[in-house]
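Here the complex is missing one protein chain, while the rest keep their positions.
Coming up: subunit A.
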Amino acid sequence: MFSVLMAVYKVLLPCALLLLAGSPMAAEKQASKTHRVEIAQMKFNPSSLSVRPGDTVVFVNLDVVTHDVTEASGKLWKSPPLAAKSTWKKVMKTSANYYCSLHPVMKGTITVK
């Protein structure tokens, strides 16, 4: 009886590990990355960025003036004011258009896919 159980265990364990490794959650976790968007010369660079769900986007203000990062509708999310040399990061779950509310001509897009 014990030997039968051991045989089943030896077969199921690798299968379970394979299934776990191949699950979407594991793939997402493995692929999670950090992306950098520089704010310089009154522009977001890159202004268009593709990320995976759960990726982190770090905004770095390299200008001498203060900026912010505001979701286009103004209702979903907004960074605090980012003084020169300061950074702000956000974990992206859904796609978003954004802009600087202090300088509305500055715009960017993050596509989550």
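Assorted remarks:
Keep this in mind: a residue touches a chain if its C-beta (ideal position, glycine included) is under 8 Å from a C-beta of that chain, and two chains touch if they have at least 3 such contacts; residues count from 1.
By our rule, contacts and distances are computed from a predicted model.
Per the UniProt record, the absent chain's protein name among "NADH-ubiquinone oxidoreductase 49kDa subunit", "Transporter", "Potassium-transporting ATPase potassium-binding subunit" or "Putative membrane protein" is "Putative membrane protein". For the options A:M42, A:L76 or A:V91, the residue in contact with the chain missing from this view is A:M42.
Contact between subunit A and the absent chain runs through residues 41-43, 63-66, 84, 101-106.
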